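On to subunit A.
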Amino acid sequence: MFIKNIVSKVLVGSVLLGQAGIVYADNIKVSGWHQLFDFSKPAILMAEKKYEAKNAGTDLIMVDTAFGQALQQATVSTIAGNPSDVIQLVAGWVPAMAEIGGLRALDNLFTQEEINSIPKTSRDALTWEGELVAVPWNPGPILMHYNRNLMKEAGLDPDSPPATWPELKEAIMAICKLPERNGGSVYGIALRTSQNPNSAQWSIPIVYGHGGDIQVDNVPAVNNESVSDALNWIAEIVNSNCSPVGFGFAETRTLFAQERAGFIFEGPWGRGLVKNMSDGKLTVEPKGDVWVAQMPAAPDGTVKTIGNPIVATVSSKSKNPELAVDFLRTVLFDKEITDEFFTSSGLLPSSSMDILGSGLVGADAYAQLFVDALPFTYDTPIKSSKFNMILGELAIGMQEVISGANSNDVLTKVDEKIKSKLKR
Partner candidate 1 sequence: MYSLKQNKLLLLGLCLPATLIVAIFIIFPIANGVYMSFTDASPLRPTSKFVGFENYRYLFADDVYWQVLGNTIFIIGFATILAMLISVCLALLLNNTIRFSGLYRSLIFQTWVVPWIVIAILWGWIFNTDYGLVNGTLAQYGLIESQIDWLFNGKYAQWAIILCFAWRSIPFLMVIMLAALQGVPGEVLDAAEVDGAKYWQKTFKVTLPLIQNISLAAALMQAVRMFQEMTLPFVLTEGGPMNATMVLSMYSYNLAFDSWDFALAATVGSLWLVMLVLFGAIYLKTVVREM
Partner candidate 2 sequence: MSYVELNNIGKSFDRVEVLKKINLSIKKDEFCVLIGPSGCGKSTLLRIIAGLESPSSGSLSLNNKDVTELRPRDRNIAMVFQNYALYPHLTVRGNMEFGLKLDKTPKAKINDLVNEAAAILKLEPYLTRYPKQLSGGQRQRVAMGRAIVRNPSLFLFDEPLSNLDAKLRTKMRTEIKSLHFRLKSTTVYVTHDQIEAMTMADKIVVMNEGEIIQVGTPLELFDNPKNLFVASFLGSPEINLFEGTVKKSSDGYFLKLDGTSDLNLPQDLNFNEDQKIIVGIRPQSLKVSSKSTKLKSVVNIIENTGTSTFIFSTVGSSNVCSEVDRNLNFKVGDDIFLSAEPNKMLIFNPETGERLINEI
């Protein structure tokens, strides 16, 4: 198989070299990374078939883009004037694309009914200058996953996970005291603290938990009491060796799958990850090894979390936005396809509450916890085209606080840096 693949590649080598220039003027191009994953392929192929049957004569072309390159690719192709009609993004990147005028307003392309089926917080997050420029394809609220076995061992009740941040901290500290397992020490929680915007993004729910936010009126404002509290909360846990230091998403996930961390914050993909990475040893069920709960509540009792949804947009340069939107309509609202998507990937397949609340998704307890979280999930916690830069600076600040610096000093500096970079 391996050899055959190489041979066939050699035969088409010359074609590969000149592959880029092909332009299909009348067709609909969809770029994204879903197609890359085996688990979402069946649904994507089904959608393609259905779409082409519905719109006879239209050729749907799937353009694979690496996740890490998706924003860059979309940006460059938009500047160069030949973007795909439909572009898959994550919510945080939407402002960057919207700012260069790359996205088409969707308000008039979808029916009012369709739009209303999307939760309002999601719509708000994806609205840029009053216009809806993206729709969530796979909503991704970040919830608290916890290891029931470790809780039991630490003398905690696995059926009543921590509901407030102080409770969570206590649980973390308790689990942290457990003896070594699988060749390494057991951590209370696997927090992301690597030097990556992603680490800062994942700490935003902790800021919410301390009653604040990192922006005011869509302007980033990290220098405040709650951010400072959140960073100190993280630093205290890390410095008591109850969370690893410097880990990114891959390392934290490994840790959790090895039953060496009591808690982890993950989206609806958490179930699949835990199962895969533990080679099926761990079950994700209400009474199984791992289960999920809503984020702990802030002091005022509110529960808020961030989302990291995969969204779909239509390029402002698309020659045929109606046809493009019809593809979105197919993948988002066709029950057969969303069911297939849900079965094969476990991800929330649509942003429509109608779909999420009924059928296969409606019957799934794990999925329903995420659906429940949608109304208080904030998909773009910072609405800025320099989303990554802001979070990147915050991540470095977080590392500084962990290494012992005064959080207020650090945040003053981070705030200045963000402001000066926003001016560029």
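Operating definition for what follows: a residue touches a chain if its C-beta (ideal position, glycine included) is under 8 Å from a C-beta of that chain, and two chains touch if they have at least 3 such contacts; residues count from 1.
How were these picked? Simply put, all candidates are chains of the complex that A comes from, given by their letters.
Since we're looking at a predicted model, the values are computed, not measured.
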All of these sit in the same complex as subunit A, but only one touches it there. Which of 1 or 2 is it?
1
In their shared complex, candidate 1 is touched by residues of subunit A numbered 72, 75-76, 79, 99-100, 183-185, 193-196, 244-248, 386, 388-389, 396, 399-400, 403, 420, 424
